[in-house]
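One chain of protein is taken out of this complex; the other chains stay put.
Right after this comes chain A.
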Amino acid sequence: MANTNQNPNELFTKQEKIGRGSFGEVFKGVENRTKRQVAIKIIDLESAEDEIEDIQQEIFILSQLDNPSVTKYYGSYLDGSKLWIVMEFCGGGSCADLMKPGRVSETYIAIILREMLLGLNYLHHENKIHRDIKAANILLTTQGHVKLADFGVSGQITATLTRKNTFVGTPFWMAPEVIKQSGYDYKADIWSLGITAIELAKGQPPHAELHPMKVLFVIPKNEPPELGAEFSKIFQEFVSLCLKKDPKQRPTAEQLLKHKFIRTAKRTEHLTDLVKRWQSWKKTAPESRSSKPEADRGLQGGDDQVSWDFGSVRQALPNTSQRPAGAAPLVPVAGRQQAQQQHQLHSSTSMAATNTTMSSVSSSNLSALPAPPPIGSGHGNRSRSGSTASNASASGGGLGLGMGAGNRVPSGFAGSGIPPPSPGMQQRHINNSSPVNAANARSNLGPGFGSSTPPPLPGSRPSSSHQSSHSPSSSRMPQAKVGSGPQQASQRATPAGANSSSNGRQSSPEDLYHNVLMPTLVRLEKLTSNSQAKAAYCTLAETIRRLEHEIPGFADVFSKELTLSVNKFYQTWRE
(Lines give C-alpha, C1' and ligand atoms only; values in the text may rest on other atoms or scores of the structure.)
Protein backbone atom coordinates (compact mmCIF):
# COMPACT_ATOMS: atom_id res chain seq x y z
CA MET A 1 0.00 0.00 0.00
CA ALA A 2 1.52 3.23 -1.04
CA ASN A 3 1.39 5.68 1.74
CA THR A 4 2.42 8.83 0.11
CA ASN A 5 2.60 11.75 2.32
CA GLN A 6 -0.66 13.21 1.24
CA ASN A 7 -3.33 14.33 3.58
CA PRO A 8 -4.84 11.22 5.15
CA ASN A 9 -8.16 13.04 5.29
CA GLU A 10 -8.32 12.59 1.54
CA LEU A 11 -7.40 8.92 1.65
CA PHE A 12 -9.69 7.86 4.45
CA THR A 13 -13.06 8.78 5.79
CA LYS A 14 -12.87 8.92 9.52
CA GLN A 15 -15.91 7.60 11.36
CA GLU A 16 -16.84 7.20 14.99
CA LYS A 17 -14.36 6.87 17.80
CA ILE A 18 -14.05 3.32 18.95
CA GLY A 19 -11.61 3.56 21.77
CA ARG A 20 -8.24 4.47 23.09
CA GLY A 21 -5.08 2.57 22.47
CA SER A 22 -1.56 3.07 23.54
CA PHE A 23 -0.51 6.58 22.49
CA GLY A 24 -3.81 7.74 21.09
CA GLU A 25 -7.45 7.53 20.16
CA VAL A 26 -8.82 4.98 17.76
CA PHE A 27 -11.45 5.61 15.12
CA LYS A 28 -13.30 3.47 12.70
CA GLY A 29 -12.80 4.50 9.11
CA VAL A 30 -13.04 3.61 5.47
CA GLU A 31 -10.28 3.70 2.93
CA ASN A 32 -11.78 5.76 0.14
CA ARG A 33 -10.07 3.98 -2.70
CA THR A 34 -10.81 0.39 -1.71
CA LYS A 35 -13.85 1.02 0.49
CA ARG A 36 -12.39 -1.35 3.01
CA GLN A 37 -12.95 -0.73 6.69
CA VAL A 38 -9.95 0.25 8.72
CA ALA A 39 -9.09 1.19 12.27
CA ILE A 40 -7.30 4.52 12.54
CA LYS A 41 -5.26 5.48 15.53
CA ILE A 42 -4.68 9.21 15.66
CA ILE A 43 -1.91 10.65 17.75
CA ASP A 44 -1.15 14.32 18.04
CA LEU A 45 2.61 14.28 18.13
CA GLU A 46 2.62 17.83 19.37
CA SER A 47 0.77 16.97 22.54
CA ALA A 48 1.95 13.42 22.99
CA GLU A 49 4.06 13.02 26.07
CA ASP A 50 5.92 10.32 24.36
CA GLU A 51 8.78 10.94 22.13
CA ILE A 52 8.25 10.54 18.43
CA GLU A 53 10.87 7.82 18.59
CA ASP A 54 8.71 5.66 20.87
CA ILE A 55 5.83 5.91 18.47
CA GLN A 56 8.09 5.16 15.55
CA GLN A 57 9.25 2.09 17.40
CA GLU A 58 5.70 0.80 17.59
CA ILE A 59 5.22 1.43 13.90
CA PHE A 60 8.50 -0.24 13.15
CA ILE A 61 7.44 -3.37 15.00
CA LEU A 62 4.05 -3.38 13.33
CA SER A 63 5.46 -2.98 9.87
CA GLN A 64 7.64 -6.04 10.31
CA LEU A 65 4.74 -8.26 11.23
CA ASP A 66 2.74 -10.07 8.63
CA ASN A 67 0.67 -12.89 10.00
CA PRO A 68 -3.03 -13.72 10.13
CA SER A 69 -2.84 -13.85 13.94
CA VAL A 70 -1.68 -10.26 14.24
CA THR A 71 -3.67 -7.14 13.32
CA LYS A 72 -2.37 -6.02 9.98
CA TYR A 73 -0.66 -2.71 9.64
CA TYR A 74 -1.56 -0.70 6.55
CA GLY A 75 0.50 2.44 6.89
CA SER A 76 1.04 5.74 8.62
CA TYR A 77 0.26 9.22 7.43
CA LEU A 78 1.06 12.62 8.71
CA ASP A 79 -1.45 15.43 8.84
CA GLY A 80 0.40 18.38 10.27
CA SER A 81 1.44 17.18 13.68
CA LYS A 82 -1.21 14.48 13.72
CA LEU A 83 -0.12 10.98 12.91
CA TRP A 84 -2.64 8.49 11.54
CA ILE A 85 -1.75 4.87 12.02
CA VAL A 86 -4.01 2.80 9.85
CA MET A 87 -4.67 -0.83 10.67
CA GLU A 88 -6.92 -3.74 10.01
CA PHE A 89 -10.40 -3.29 11.41
CA CYS A 90 -11.67 -6.08 13.61
CA GLY A 91 -15.44 -5.86 13.79
CA GLY A 92 -15.91 -8.75 16.16
CA GLY A 93 -14.90 -6.90 19.27
CA SER A 94 -12.22 -7.73 21.76
CA CYS A 95 -12.30 -10.79 23.98
CA ALA A 96 -13.14 -8.45 26.82
CA ASP A 97 -16.22 -7.41 24.85
CA LEU A 98 -17.20 -10.98 24.17
CA MET A 99 -17.34 -11.70 27.88
CA LYS A 100 -19.81 -8.91 28.56
CA PRO A 101 -23.00 -10.80 27.74
CA GLY A 102 -21.98 -13.62 30.06
CA ARG A 103 -19.49 -16.36 30.73
CA VAL A 104 -17.53 -17.84 27.89
CA SER A 105 -17.43 -21.61 28.00
CA GLU A 106 -14.29 -23.72 27.92
CA THR A 107 -15.03 -24.85 24.40
CA TYR A 108 -14.64 -21.30 23.13
CA ILE A 109 -11.80 -20.47 25.46
CA ALA A 110 -9.79 -23.34 24.05
CA ILE A 111 -10.24 -21.97 20.54
CA ILE A 112 -9.28 -18.45 21.60
CA LEU A 113 -6.22 -19.72 23.43
CA ARG A 114 -5.11 -21.78 20.47
CA GLU A 115 -5.38 -18.78 18.19
CA MET A 116 -3.53 -16.62 20.70
CA LEU A 117 -0.81 -19.24 20.89
CA LEU A 118 -0.49 -19.21 17.13
CA GLY A 119 0.01 -15.45 17.28
CA LEU A 120 2.47 -15.67 20.14
CA ASN A 121 4.35 -18.46 18.45
CA TYR A 122 4.74 -16.23 15.42
CA LEU A 123 5.81 -13.21 17.48
CA HIS A 124 8.28 -15.14 19.57
CA HIS A 125 9.86 -16.66 16.53
CA GLU A 126 10.21 -13.14 15.24
CA ASN A 127 12.08 -12.33 18.45
CA LYS A 128 9.35 -10.05 19.64
CA ILE A 129 7.53 -9.93 22.94
CA HIS A 130 4.02 -8.55 23.05
CA ARG A 131 4.21 -7.54 26.73
CA ASP A 132 0.57 -6.61 27.11
CA ILE A 133 -1.41 -9.78 26.52
CA LYS A 134 -4.89 -9.59 27.99
CA ALA A 135 -8.46 -10.12 26.83
CA ALA A 136 -8.89 -6.49 25.86
CA ASN A 137 -5.97 -6.76 23.45
CA ILE A 138 -7.25 -9.86 21.70
CA LEU A 139 -9.51 -8.88 18.84
CA LEU A 140 -11.88 -10.83 16.65
CA THR A 141 -13.03 -10.29 13.14
CA THR A 142 -16.69 -10.83 12.35
CA GLN A 143 -15.66 -14.21 10.90
CA GLY A 144 -14.26 -15.19 14.26
CA HIS A 145 -10.58 -14.88 13.43
CA VAL A 146 -8.48 -14.01 16.44
CA LYS A 147 -5.77 -11.35 16.29
CA LEU A 148 -3.25 -10.02 18.73
CA ALA A 149 -3.46 -6.26 18.87
CA ASP A 150 -1.93 -3.19 20.47
CA PHE A 151 1.77 -3.38 20.14
CA GLY A 152 2.30 -0.15 21.98
CA VAL A 153 4.65 -1.74 24.44
CA SER A 154 6.06 -4.58 22.45
CA GLY A 155 9.70 -5.13 22.60
CA GLN A 156 12.23 -6.31 20.17
CA ILE A 157 14.70 -8.77 21.51
CA THR A 158 17.93 -8.52 19.70
CA ALA A 159 20.44 -11.26 19.48
CA THR A 160 22.80 -9.45 21.75
CA LEU A 161 20.23 -8.36 24.25
CA THR A 162 17.87 -11.20 24.83
CA ARG A 163 16.30 -10.06 28.00
CA LYS A 164 14.37 -6.90 28.37
CA ASN A 165 14.65 -4.86 31.49
CA THR A 166 11.74 -2.59 31.30
CA PHE A 167 8.59 -2.28 33.24
CA VAL A 168 5.60 -2.40 30.99
CA GLY A 169 2.27 -4.08 30.69
CA THR A 170 -0.79 -4.02 32.86
CA PRO A 171 -0.32 -5.07 36.48
CA PHE A 172 -2.93 -7.83 36.73
CA TRP A 173 -1.49 -9.67 33.76
CA MET A 174 2.16 -9.11 34.53
CA ALA A 175 4.54 -11.96 35.08
CA PRO A 176 6.46 -11.97 38.37
CA GLU A 177 9.79 -11.50 36.64
CA VAL A 178 8.49 -8.43 34.82
CA ILE A 179 7.42 -6.86 38.09
CA LYS A 180 10.72 -7.66 39.72
CA GLN A 181 12.45 -6.15 36.75
CA SER A 182 14.99 -8.85 36.94
CA GLY A 183 15.05 -9.15 33.20
CA TYR A 184 12.58 -11.18 31.25
CA ASP A 185 12.00 -12.69 27.88
CA TYR A 186 9.17 -14.00 25.73
CA LYS A 187 8.05 -16.29 28.54
CA ALA A 188 6.43 -13.26 30.12
CA ASP A 189 3.79 -13.44 27.39
CA ILE A 190 3.06 -17.05 28.35
CA TRP A 191 2.31 -15.98 31.92
CA SER A 192 0.00 -13.27 30.64
CA LEU A 193 -1.67 -15.85 28.44
CA GLY A 194 -2.35 -17.96 31.52
CA ILE A 195 -3.82 -14.95 33.32
CA THR A 196 -5.91 -14.18 30.25
CA ALA A 197 -7.18 -17.77 30.30
CA ILE A 198 -8.41 -17.21 33.85
CA GLU A 199 -9.83 -13.87 32.82
CA LEU A 200 -11.76 -15.49 30.00
CA ALA A 201 -13.03 -18.26 32.24
CA LYS A 202 -13.94 -16.20 35.27
CA GLY A 203 -14.63 -12.79 33.82
CA GLN A 204 -11.70 -11.09 35.44
CA PRO A 205 -8.05 -11.71 36.15
CA PRO A 206 -6.86 -12.88 39.57
CA HIS A 207 -6.57 -10.20 42.26
CA ALA A 208 -9.02 -8.01 40.36
CA GLU A 209 -10.37 -6.78 43.67
CA LEU A 210 -7.02 -5.31 44.61
CA HIS A 211 -5.49 -1.99 43.83
CA PRO A 212 -3.42 -2.49 40.71
CA MET A 213 -0.38 -1.21 42.53
CA LYS A 214 -0.87 -3.63 45.35
CA VAL A 215 -1.01 -6.37 42.79
CA LEU A 216 2.59 -5.59 42.05
CA PHE A 217 3.43 -6.79 45.54
CA VAL A 218 1.15 -9.75 45.46
CA ILE A 219 2.15 -11.37 42.19
CA PRO A 220 5.81 -11.92 42.97
CA LYS A 221 5.07 -12.94 46.57
CA ASN A 222 2.11 -15.28 46.24
CA GLU A 223 1.86 -18.73 44.80
CA PRO A 224 0.69 -18.63 41.19
CA PRO A 225 -3.06 -18.19 40.79
CA GLU A 226 -5.09 -21.25 39.89
CA LEU A 227 -8.05 -21.69 37.67
CA GLY A 228 -10.22 -23.50 40.21
CA ALA A 229 -11.92 -26.84 40.51
CA GLU A 230 -15.07 -25.80 38.69
CA PHE A 231 -13.20 -26.14 35.41
CA SER A 232 -12.01 -29.24 33.64
CA LYS A 233 -8.81 -30.91 34.80
CA ILE A 234 -7.20 -30.47 31.43
CA PHE A 235 -7.93 -26.73 31.36
CA GLN A 236 -6.63 -26.40 34.91
CA GLU A 237 -3.46 -28.15 33.88
CA PHE A 238 -3.02 -25.87 30.90
CA VAL A 239 -3.33 -22.79 33.07
CA SER A 240 -0.96 -24.08 35.70
CA LEU A 241 1.64 -24.75 33.01
CA CYS A 242 1.44 -21.13 31.87
CA LEU A 243 1.59 -19.83 35.41
CA LYS A 244 4.87 -21.30 36.56
CA LYS A 245 6.65 -18.62 38.52
CA ASP A 246 9.98 -19.66 37.15
CA PRO A 247 9.92 -18.62 33.50
CA LYS A 248 12.21 -21.50 32.60
CA GLN A 249 9.54 -23.94 33.76
CA ARG A 250 6.94 -22.34 31.51
CA PRO A 251 6.46 -24.04 28.17
CA THR A 252 6.88 -22.14 24.95
CA ALA A 253 3.93 -21.23 22.75
CA GLU A 254 4.99 -23.97 20.41
CA GLN A 255 4.92 -26.55 23.19
CA LEU A 256 1.58 -25.31 24.46
CA LEU A 257 0.06 -25.71 21.02
CA LYS A 258 0.63 -29.44 21.51
CA HIS A 259 -1.18 -29.49 24.83
CA LYS A 260 -4.29 -31.63 24.81
CA PHE A 261 -6.58 -28.78 25.82
CA ILE A 262 -5.45 -26.89 22.72
CA ARG A 263 -5.18 -29.83 20.35
CA THR A 264 -8.78 -30.79 20.94
CA ALA A 265 -10.11 -27.27 20.45
CA LYS A 266 -12.72 -26.80 17.76
CA ARG A 267 -12.53 -24.80 14.57
CA THR A 268 -12.27 -21.04 14.67
CA GLU A 269 -15.62 -20.47 12.97
CA HIS A 270 -17.36 -21.44 16.19
CA LEU A 271 -16.21 -18.15 17.64
CA THR A 272 -18.76 -16.36 15.48
CA ASP A 273 -21.26 -17.60 18.09
CA LEU A 274 -19.57 -15.38 20.62
CA VAL A 275 -19.41 -12.47 18.22
CA LYS A 276 -23.09 -12.78 17.43
CA ARG A 277 -23.99 -13.12 21.08
CA TRP A 278 -22.11 -9.94 21.84
CA GLN A 279 -23.60 -8.06 18.90
CA SER A 280 -27.16 -8.92 19.83
CA TRP A 281 -26.42 -8.20 23.46
CA LYS A 282 -25.26 -4.76 22.43
CA LYS A 283 -28.51 -4.13 20.62
CA THR A 284 -30.78 -5.36 23.38
CA ALA A 285 -28.97 -3.64 26.13
CA PRO A 286 -29.06 0.00 25.16
CA GLU A 287 -28.99 1.11 28.78
CA SER A 288 -25.58 -0.40 29.17
CA ARG A 289 -24.30 1.88 26.50
CA SER A 290 -25.32 4.98 28.42
CA SER A 291 -22.15 6.68 27.54
CA LYS A 292 -21.12 9.67 29.47
CA PRO A 293 -19.66 12.13 27.06
CA GLU A 294 -18.76 14.50 29.83
CA ALA A 295 -16.51 11.86 31.27
CA ASP A 296 -14.75 11.74 27.98
CA ARG A 297 -14.15 15.37 28.06
CA GLY A 298 -12.88 15.13 31.56
CA LEU A 299 -10.39 12.64 30.32
CA GLN A 300 -8.98 15.06 27.87
CA GLY A 301 -9.09 17.97 30.25
CA GLY A 302 -7.05 15.83 32.49
CA ASP A 303 -6.35 18.23 35.32
CA ASP A 304 -7.64 16.14 38.13
CA GLN A 305 -7.58 12.84 36.35
CA VAL A 306 -4.34 11.13 35.95
CA SER A 307 -3.84 7.86 34.27
CA TRP A 308 -0.79 5.93 35.17
CA ASP A 309 1.80 5.49 32.61
CA PHE A 310 3.38 2.09 32.58
CA GLY A 311 5.81 2.59 29.86
CA SER A 312 3.39 3.43 27.20
CA VAL A 313 0.14 1.78 28.10
CA ARG A 314 -2.58 4.31 28.41
CA GLN A 315 -4.99 2.71 30.69
CA ALA A 316 -7.95 3.86 32.58
CA LEU A 317 -7.33 2.80 36.10
CA PRO A 318 -9.90 0.68 37.77
CA ASN A 319 -12.26 2.21 40.22
CA THR A 320 -10.66 0.28 42.98
CA SER A 321 -7.62 2.39 42.70
CA GLN A 322 -9.40 5.24 44.32
CA ARG A 323 -9.71 3.53 47.60
CA PRO A 324 -6.90 2.74 49.90
CA ALA A 325 -6.06 -0.88 49.67
CA GLY A 326 -7.07 -1.37 53.24
CA ALA A 327 -10.62 -0.35 52.50
CA ALA A 328 -13.38 -2.66 51.52
CA PRO A 329 -13.06 -4.18 48.11
CA LEU A 330 -15.31 -3.01 45.38
CA VAL A 331 -18.83 -3.82 46.40
CA PRO A 332 -20.20 -6.47 44.13
CA VAL A 333 -23.09 -5.15 42.17
CA ALA A 334 -25.96 -6.81 40.51
CA GLY A 335 -27.14 -6.47 37.00
CA ARG A 336 -25.64 -6.62 33.64
CA GLN A 337 -24.56 -3.07 33.46
CA GLN A 338 -22.57 -3.36 36.61
CA ALA A 339 -21.07 -6.57 35.48
CA GLN A 340 -20.04 -4.82 32.38
CA GLN A 341 -18.45 -2.06 34.30
CA GLN A 342 -16.56 -4.59 36.24
CA HIS A 343 -15.13 -5.72 32.97
CA GLN A 344 -14.40 -2.28 31.88
CA LEU A 345 -12.30 -1.85 34.91
CA HIS A 346 -9.63 -3.96 33.49
CA SER A 347 -9.86 -3.39 29.87
CA SER A 348 -8.07 -0.71 28.11
CA THR A 349 -9.59 -0.28 24.76
CA SER A 350 -7.08 -1.13 22.21
CA MET A 351 -6.29 -0.38 18.65
CA ALA A 352 -9.10 -1.92 16.85
CA ALA A 353 -12.57 -1.86 16.63
CA THR A 354 -14.73 -2.67 19.42
CA ASN A 355 -17.62 -0.47 20.28
CA THR A 356 -18.29 2.98 21.42
CA THR A 357 -19.51 1.87 24.78
CA MET A 358 -16.24 0.72 25.92
CA SER A 359 -14.25 3.84 25.98
CA SER A 360 -16.96 5.97 27.39
CA VAL A 361 -17.82 3.64 30.20
CA SER A 362 -14.29 2.99 31.12
CA SER A 363 -13.41 6.61 31.12
CA SER A 364 -16.17 7.28 33.57
CA ASN A 365 -14.39 4.86 35.80
CA LEU A 366 -11.15 6.64 35.60
CA SER A 367 -9.75 7.11 38.97
CA ALA A 368 -8.77 10.45 40.26
CA LEU A 369 -5.43 9.53 41.59
CA PRO A 370 -3.23 12.38 42.59
CA ALA A 371 -0.62 13.36 40.14
CA PRO A 372 2.77 11.85 40.71
CA PRO A 373 4.84 14.22 42.76
CA PRO A 374 7.91 15.85 41.38
CA ILE A 375 10.94 13.75 41.96
CA GLY A 376 13.88 15.98 41.99
CA SER A 377 15.24 18.44 39.61
CA GLY A 378 15.26 18.31 35.92
CA HIS A 379 12.29 16.09 35.33
CA GLY A 380 10.42 18.61 33.39
CA ASN A 381 10.99 16.99 30.10
CA ARG A 382 11.96 13.56 29.14
CA SER A 383 13.17 14.50 25.80
CA ARG A 384 15.90 16.49 27.32
CA SER A 385 17.00 13.66 29.46
CA GLY A 386 17.19 11.38 26.53
CA SER A 387 19.45 13.55 24.57
CA THR A 388 21.52 14.44 27.52
CA ALA A 389 22.21 10.84 28.08
CA SER A 390 23.87 10.54 24.78
CA ASN A 391 25.89 13.57 25.52
CA ALA A 392 26.84 12.79 29.01
CA SER A 393 27.44 9.12 29.00
CA ALA A 394 28.57 8.32 25.56
CA SER A 395 30.80 11.20 24.79
CA GLY A 396 33.61 9.51 26.55
CA GLY A 397 33.84 12.15 29.12
CA GLY A 398 31.08 14.65 29.01
CA LEU A 399 31.58 14.90 32.68
CA GLY A 400 31.23 18.51 33.28
CA LEU A 401 28.50 18.38 30.78
CA GLY A 402 26.37 15.71 32.21
CA MET A 403 26.61 16.44 35.82
CA GLY A 404 25.37 19.98 36.14
CA ALA A 405 21.73 19.28 36.08
CA GLY A 406 21.31 17.09 33.09
CA ASN A 407 21.66 19.92 30.70
CA ARG A 408 22.27 20.32 27.07
CA VAL A 409 24.85 22.91 27.21
CA PRO A 410 27.77 23.68 25.04
CA SER A 411 30.55 21.76 26.56
CA GLY A 412 33.14 24.27 25.70
CA PHE A 413 31.69 27.31 27.31
CA ALA A 414 31.49 26.49 30.87
CA GLY A 415 32.01 22.86 31.37
CA SER A 416 29.09 22.85 33.68
CA GLY A 417 26.93 24.89 31.48
CA ILE A 418 24.17 27.32 31.66
CA PRO A 419 23.35 29.07 33.83
CA PRO A 420 26.60 30.21 35.24
CA PRO A 421 26.29 32.93 37.79
CA SER A 422 28.52 35.66 36.56
CA PRO A 423 31.19 35.44 39.24
CA GLY A 424 31.54 31.74 38.60
CA MET A 425 31.76 32.25 34.90
CA GLN A 426 35.19 33.71 35.00
CA GLN A 427 36.58 30.99 37.08
CA ARG A 428 35.20 28.33 34.97
CA HIS A 429 36.70 29.88 31.94
CA ILE A 430 40.03 29.48 33.51
CA ASN A 431 39.38 26.01 34.71
CA ASN A 432 37.82 24.74 31.64
CA SER A 433 39.72 26.92 29.33
CA SER A 434 37.70 26.25 26.28
CA PRO A 435 36.01 29.58 25.77
CA VAL A 436 39.31 31.28 26.24
CA ASN A 437 40.95 28.93 23.86
CA ALA A 438 38.12 29.32 21.51
CA ALA A 439 38.69 33.01 21.58
CA ASN A 440 42.34 32.55 20.85
CA ALA A 441 41.62 30.15 18.09
CA ARG A 442 38.70 31.74 16.44
CA SER A 443 39.73 31.11 12.95
CA ASN A 444 40.99 27.61 13.33
CA LEU A 445 38.97 25.55 15.62
CA GLY A 446 41.71 23.19 16.58
CA PRO A 447 43.52 24.20 19.73
CA GLY A 448 40.51 24.93 21.83
CA PHE A 449 39.37 21.45 21.32
CA GLY A 450 42.45 19.75 22.54
CA SER A 451 42.66 21.56 25.80
CA SER A 452 39.06 21.06 26.57
CA THR A 453 39.33 17.34 26.28
CA PRO A 454 37.70 15.98 29.36
CA PRO A 455 39.10 13.48 31.81
CA PRO A 456 38.50 9.86 30.95
CA LEU A 457 35.10 8.45 31.54
CA PRO A 458 34.78 6.52 34.74
CA GLY A 459 33.22 3.14 34.62
CA SER A 460 29.72 2.97 35.93
CA ARG A 461 27.28 5.57 34.97
CA PRO A 462 25.57 6.60 38.17
CA SER A 463 28.80 6.96 40.03
CA SER A 464 30.60 8.57 37.16
CA SER A 465 29.22 11.96 37.82
CA HIS A 466 30.39 11.52 41.30
CA GLN A 467 33.92 10.76 40.57
CA SER A 468 33.92 13.68 38.31
CA SER A 469 33.25 15.98 41.16
CA HIS A 470 36.52 14.93 42.66
CA SER A 471 38.43 15.14 39.49
CA PRO A 472 40.78 18.04 39.59
CA SER A 473 39.90 19.39 36.21
CA SER A 474 36.31 20.05 36.97
CA SER A 475 35.36 23.30 38.46
CA ARG A 476 33.94 24.26 41.75
CA MET A 477 30.52 25.17 40.54
CA PRO A 478 29.58 21.86 39.08
CA GLN A 479 30.58 20.18 42.30
CA ALA A 480 28.10 22.25 44.13
CA LYS A 481 25.52 21.26 41.63
CA VAL A 482 26.23 17.60 41.99
CA GLY A 483 25.70 17.81 45.66
CA SER A 484 22.59 19.84 45.51
CA GLY A 485 20.64 18.00 42.86
CA PRO A 486 20.08 14.73 44.64
CA GLN A 487 19.80 16.38 47.96
CA GLN A 488 16.88 18.37 46.77
CA ALA A 489 15.44 15.30 45.31
CA SER A 490 15.57 13.27 48.45
CA GLN A 491 14.36 16.13 50.52
CA ARG A 492 11.50 16.45 48.21
CA ALA A 493 10.52 12.87 48.36
CA THR A 494 9.37 13.29 51.90
CA PRO A 495 7.00 16.16 51.52
CA ALA A 496 5.74 14.63 48.35
CA GLY A 497 4.76 11.52 50.17
CA ALA A 498 3.29 13.52 52.97
CA ASN A 499 1.31 15.78 50.72
CA SER A 500 -0.40 12.93 49.12
CA SER A 501 -1.69 11.55 52.35
CA SER A 502 -4.84 13.16 53.51
CA ASN A 503 -5.07 15.65 56.33
CA GLY A 504 -1.41 15.80 56.95
CA ARG A 505 -1.14 12.51 58.77
CA GLN A 506 2.10 10.62 58.50
CA SER A 507 2.35 9.29 54.98
CA SER A 508 1.40 5.67 54.96
CA PRO A 509 3.37 3.01 53.18
CA GLU A 510 0.53 2.85 50.70
CA ASP A 511 0.85 6.52 49.93
CA LEU A 512 4.56 6.30 49.60
CA TYR A 513 4.25 3.35 47.39
CA HIS A 514 1.63 4.76 45.10
CA ASN A 515 2.64 8.34 44.96
CA VAL A 516 6.36 8.24 45.19
CA LEU A 517 7.81 4.87 44.49
CA MET A 518 5.81 3.72 41.51
CA PRO A 519 5.80 6.99 39.60
CA THR A 520 9.51 7.23 40.18
CA LEU A 521 10.10 3.74 38.97
CA VAL A 522 8.03 4.34 35.94
CA ARG A 523 9.95 7.48 35.20
CA LEU A 524 13.29 5.97 35.96
CA GLU A 525 12.91 3.79 32.96
CA LYS A 526 12.75 6.88 30.80
CA LEU A 527 15.54 8.71 32.48
CA THR A 528 18.97 8.14 31.27
CA SER A 529 20.84 11.26 32.10
CA ASN A 530 23.07 11.13 35.09
CA SER A 531 21.55 13.86 37.10
CA GLN A 532 17.96 12.93 36.46
CA ALA A 533 18.53 9.27 37.13
CA LYS A 534 20.44 10.28 40.20
CA ALA A 535 17.58 12.31 41.52
CA ALA A 536 15.21 9.47 40.80
CA TYR A 537 17.50 6.96 42.44
CA CYS A 538 17.70 9.10 45.51
CA THR A 539 13.96 9.30 45.72
CA LEU A 540 13.77 5.56 45.28
CA ALA A 541 16.40 4.86 47.86
CA GLU A 542 14.75 7.09 50.37
CA THR A 543 11.33 5.64 49.71
CA ILE A 544 12.47 2.06 49.77
CA ARG A 545 14.35 2.71 52.97
CA ARG A 546 11.24 4.12 54.59
CA LEU A 547 9.05 1.38 53.28
CA GLU A 548 11.48 -1.26 54.45
CA HIS A 549 11.19 0.31 57.87
CA GLU A 550 7.42 0.00 57.80
CA ILE A 551 7.18 -3.34 56.04
CA PRO A 552 10.23 -5.45 56.73
CA GLY A 553 11.15 -7.44 53.68
CA PHE A 554 9.78 -4.81 51.39
CA ALA A 555 12.97 -4.35 49.49
CA ASP A 556 12.92 -8.02 48.57
CA VAL A 557 9.77 -7.52 46.63
CA PHE A 558 11.76 -5.46 44.27
CA SER A 559 14.55 -7.09 42.55
CA LYS A 560 17.80 -7.41 44.36
CA GLU A 561 19.46 -5.64 41.52
CA LEU A 562 17.35 -2.58 41.90
CA THR A 563 17.89 -2.41 45.62
CA LEU A 564 21.56 -2.99 45.19
CA SER A 565 21.94 -0.35 42.60
CA VAL A 566 19.96 2.07 44.66
CA ASN A 567 21.99 1.37 47.77
CA LYS A 568 25.21 1.62 45.90
CA PHE A 569 24.12 4.81 44.37
CA TYR A 570 22.90 6.19 47.62
CA GLN A 571 26.23 5.43 49.19
CA THR A 572 28.25 7.00 46.48
CA TRP A 573 26.22 10.08 46.80
CA ARG A 574 26.74 10.33 50.52
CA GLU A 575 30.48 10.03 50.30
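We adopt the following convention: contacts are C-beta pairs under 8 Å (C-beta built on N, C-alpha and C of every residue); 3 or more make two chains touch, one makes a residue touch a chain; residues count from 1.
Throughout what follows, contacts and distances are computed from a predicted model.
J.: Consult the UniProt record of the chain that does not appear here and report its protein name from "Cytosolic iron-sulfur assembly component 2B", "Conidiophore development protein hyma", "Ras-related protein Rab-43" or "Large ribosomal subunit protein uL24m".
T.: Going by UniProt, the chain not displayed is called "Conidiophore development protein hyma".
J.: Using the document's definition of touch, tell me which of A:V70, A:L83, A:A96 or A:I179 contacts the absent chain.
T.: From the options A:V70, A:L83, A:A96 or A:I179, the contact with the absent chain belongs to A:L83.
J.: Looking at the full complex, which residue from A:E53, A:E254 or A:E269 touches the chain that isn't shown here?
T.: Residue touching the chain left out of view: A:E53.
J.: Where does chain A touch the missing chain, residue by residue?
T.: Within chain A, the residues touching the omitted chain are 2-6, 45-46, 52-53, 56, 59-60, 63-64, 66, 75-78, 80-81, 83, 159-160, 162, 374, 377-381, 383-384, 387, 390-391, 394-398, 401, 404-414, 418-420, 422, 429, 434-435, 438-439, 442, 445-446, 448-449, 452, 454.
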